[in-house]
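Heads up, one of the protein chains got dropped from this complex, but the rest are sitting where they should.
As written, the chain order gives the labels A, B and C, with residue 1 at the start of each chain.
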Amino acid sequence: MITLTIDKKKVEVEKGTTILKAARKVGIEIPTLCHFELCDMGIENKPGGCRICVVEVEGRRNLAPSCMTQAEEGMVIKTHNIRVLNARTTVLKLIISDHPFDCLVCAKSGQCELQHLATQFGIRSLPYEGEQSHYRKDTSPSIIRDVDKCIMCRRCEMMCNEVQTVGALSAVNRGFMSVVAPAFEMNLEDSPCTYCGQCVSVCPTGALTEVDHTNDIIRALTDPTKTVVVQTAPAVRAALGEEFGLEPGTLVTGKMVAALRELGFDYVFDTDFSADLTIMEEGTELLQRIRGHLAGDPDVRLPILTSCCPGWVNFFEHNFPDLLDVPSTAKSPQQMFGAIAKSYFADKIGVKRKEMIVVSIMPCLAKKYECQRDEFKVDGNPDVDFSISTRELAAFIKKANIDFLNLPEEDFDDPLGESTGAGVIFGNTGGVIEAACRTAYELHTGKKLERVAFTELRGMEGIRSATVDFDGLPLNIGIAHGLGNARKLLDDVRSGQSVYHAIEIMACPGGCIGGGGQPYHHGNSEILSRRAAAIYSEDERKSIRKSHENPSIIRLYEEYLGEPGSHKAHSLLHTEYFPKTNGVTVHLQS
Amino acid sequence: MNQMTGIKTLADLKKKQEEVRARINLRDKAENPESLVQVKVAMATCGIASGAKEVMEFFVEELDKRSIDAVVTQTGCMGYCFAEPTVEITLPGREPVVFGYVNPAKADEIIECYIKDGELVDGIIPQNYDTI
Amino acid sequence: MNQKLSIAPEVFTYMEKVTGADGVEVIVNLPKEKIEKINDICHSFDNDPRELINVLHETQHTFGYLPAEVQDVIAHNLTLPVAHVYGVVTFYSFFTMIPKGEHPISVCTGTACYVRGAEKVLDEFRKELDIKVGETTPDGRFSINCLRCVGACGLAPVVLVGEKVYGRVSPDGVKSILEEYKK
Partner (left out) sequence: MSQYKMHVLVCAGTGCHSSESNLVYEMLRDEVERKGLGREVQIISTGCFGFCEKGPIVKILPDNTFYTQVKPSDAREIVDEHVIKGRSVHRLLYTDPETMEHVLDSKHMGFYKKQLRIALRNCGTIDPENIDESIARNAYQALGRVLTEYSPQDTIEIIKRSGLRGRGGAGFPTGLKWEIAGRNEADQKYVVCNADEGDPGAFMDRSILEGDPHSVLEAMAICGYCIGATKGLVYIRAEYPLAIRRLKTAIAQARDYGLLGENILGTSFSFDVSMKYGAGAFVCGEETALIHSMEGKRGEPSNKPPFPAQSGYLGKPTNVNNVETLANVPVIILKGADWFSAIGTEKSKGTKVFALAGKINNVGLIEVPMGITLREIIYEIGGGIKNGKKFKAVQTGGPSGGCLTEEHLDTPIDYESLTAAGSMMGSGGMIVLDEDDCMVSVAKFFLGFTVEESCGKCAPCRIGNKRLHETLTKITEGKGTQEDIEKLRNLGSVIKDTSLCGLGQTSPNPVLSTLDNFMDEYLEHVHEKKCRSGQCRSLLYYVISADDCIGCMACKRVCPTHAISGEKKEVHVINQEICIKCGACMEKCQFDAISLLNDYPRVAVAINN
């Protein structure tokens, strides 16, 4: 243990602790900007670049960045004397001097960490005016890059390279002209970007934001000829409340449904329903493959990989084009919902496909891209028209001056609003495979599952594995969240060393609850675990917790699809994958 | 020079150094000529005509053979054309002395007596000049 | 985005499939010989990503510049994201994505040359050739670059045309230097 003095307070910390954390221990909050961490997940960004967190260490010539200077025995530290305050303020003014002053119309206004600091420091003048760097604004299907607002905190670069191993972004150029960008400053759309949105979720300013589709939805809602159907993903209900000041982990399912009705959606449905449908299809495929494998069929590929996560799908299309036959062919819940809504449900209510608008509320930015994919269109009409994030929904509710906190709790509409606990846990890492196990176990063994919760599949470690006993058939399950972890499992599959029968992958750390479209967690990993806990508690509250027991699902198969894996199910609920090659050149030809 | 014979020990290295030292001997000496015996042979036309070249070679080879650290240089005409070949010898810490009519035999005597023992020998030309 | 500038016209003539060390097949707009040359260079450094800078040196030495396609092939060989390669190329001033002129002019703007009037010499070159620093004349004959100290401070101000060094250059002498190459 090391004892040091911070602002005249004695503090004892373990060796290796940074000054920043030592200060927090005694309630001294040193402002930071580039520093970012999700400590439970081993994710940390501390390039030491912004110099906002500098403190004075007695005996040292220069000010020290508290985020990366380790505490030493006997250190005497001042975190707010005049020298430190002048330095911090000057540096902040410098950063602002190379940042657009368009806060009023910035997508990040109110959520911007730079803006918060300017408020906290009481910046009233900008004496260091000068040249500002200007770059092209780049809009992709999911993410907008407005790098004039980049402050070179490098968080996005860290997420994209170290955590996600996507490698779409890198710091480029040097000095004043340096900025984070894709290779050759090409469009994100042409880069190996997967739209996982983790860069957006950590960007402190408005340099990286989602493409906002709220106005498209408003247009649809005001069009009397359109029937507007909305689906909400499981992770949204566990996080939306944060935007209205509720404690992280507060479930707001009922209020969310009420708010969507208030906003004017004609039908408020649940993606959990199509999650159950996914289990029916994917679980069936899993069983088929395993049975084929056991029967010695050489054409069967194992492991089977889940395919609900569009960021993950983009990732393997880019990086593992040789393994396109490994993932399940089942569409994601969002797309299954769209396909069913615009066929089965549209028929049911007698609305033409073209007159129905399907909107999804997602914790995810890759969903925006997914719903625009050509495979998910019929005669150019997409199964899901618009996908907005949890954050966009919150902004929409606020814009409509709906008193969210005092809304009554309401229920989803029928029939696409009915779901089981299995559908809900899709929002957590490990949830999809757990839901699949619940159904596959009963379908395979014909026995009733005694213990519904496969707790061995839960947790926050990046890569987890468990062996599930299917009544004498041991199934090896692998789970990865975060694309960097996924890459490790996929490298094993490629080299033939994978020991798993089935692998669940989610692109975002924590799964969908940590998605790129969720309310900003600002590096507080506690928020993620509370959202996860909320999802599991919703599962426990549900009377039905296995997808194949969902009455609406059963009815859907009876009335429309026939069997899971039937021809009709295949044409509506399954898809195929395409190789995408990284780099400049492929794009240049087209 | 890349004769692939590796230097395998410190003794090898020292031996190698002895072998190659001659290459740069002259340069080492030139750095501190004051501390060495300096021999200047007048090598203008008149000197060469009267055999200065042989005398110079004799000095170069013999001083080396007799292990005397010396710098042998040539210089222009010293102005004593009557006494060519002329040689100026400077012992460390002493004034320069010029000898006239030097031939290999005389040179041998100069080395043995003056350079080795500091004893003056015949043939000194009075000094009333400045070295250019 | 100056991608157009970075691609030499002849590059479009062929398209080849390349399999990088990562096993992924890509299609690159480069003639086969060039791809093979790049592969050879990468291979001579064991496709080691840590040798990226040495690989880039060698490649630029061979091709004269590092267009996007070339960086792409290098990235695949060294199993690096192409963004990383681009990040490195744009960090170091020695690397260029624009082909230099037939006679690349480098004006030393080190301190010794600066205090002896390098800036005025540079201005004169700019005026004479009507291009900015870092640009190449439309006919591809000349390009101007600045460099920091070639260590010939005794000759300040110093100008290099290709490998040839011109010392004590005055603004008046610029025309005659250019004349030498205009024939």
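We take it that a residue touches a chain if its C-beta (ideal position, glycine included) is under 8 Å from a C-beta of that chain, and two chains touch if they have at least 3 such contacts.
The model shown is predicted, which means the values in this text are computed figures rather than measured ones.
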{"item": "Touch partners, limited to displayed chains, of the chain removed from view", "value": "A, B, C"}
{"item": "Candidate in contact with the missing chain, chosen from C:Arg50, C:Lys127 or C:Lys182", "value": "C:Arg50"}
{"item": "Full-complex contact with the absent chain, from A:Thr3, A:Asn86 or A:Asn381", "value": "A:Asn86"}
{"item": "Residue of C:Ser44, C:Thr62, C:Thr111 or C:Ser176 in touch with the missing chain, whole complex considered", "value": "C:Thr111"}
{"item": "Footprint left on chain B by the chain that the document does not show", "value": "1-2, 4, 6-10, 12-14, 16-17, 20-31, 33, 42-45, 48, 56-57, 60-61, 64, 71-76, 132"}
{"item": "Residue numbers in chain C that touch the chain omitted from display", "value": "48-54, 56-57, 78, 80, 84, 87-88, 91-95, 109-112, 114-116, 147-156, 158, 165, 167"}
{"item": "Touch list for chain A against the chain that is not drawn", "value": "47-51, 54, 62-63, 65, 68-70, 83, 86-87, 90-91, 94-95, 97-98, 127-128, 130-131, 151-152, 171, 173-178"}
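Just so it is clear, only the chains that are shown with their structure count from here on.
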{"item": "Centre-of-Cα separation between chain C and chain B, whole angstrom", "value": "56"}
{"item": "For chain A paired with chain C, centre-to-centre distance based on mean C-alpha positions, whole Å", "value": "41"}
{"item": "Of chain A, residues touching chain C in the complex", "value": "136, 161, 166-174, 181-186, 191-192, 319, 321-322, 494, 581-586, 588-589"}
{"item": "Residue ranges of chain C in contact with chain A within the complex", "value": "1, 3, 6-7, 15, 23-29, 68-69, 71-72, 75-76, 80-87, 90-91, 93"}
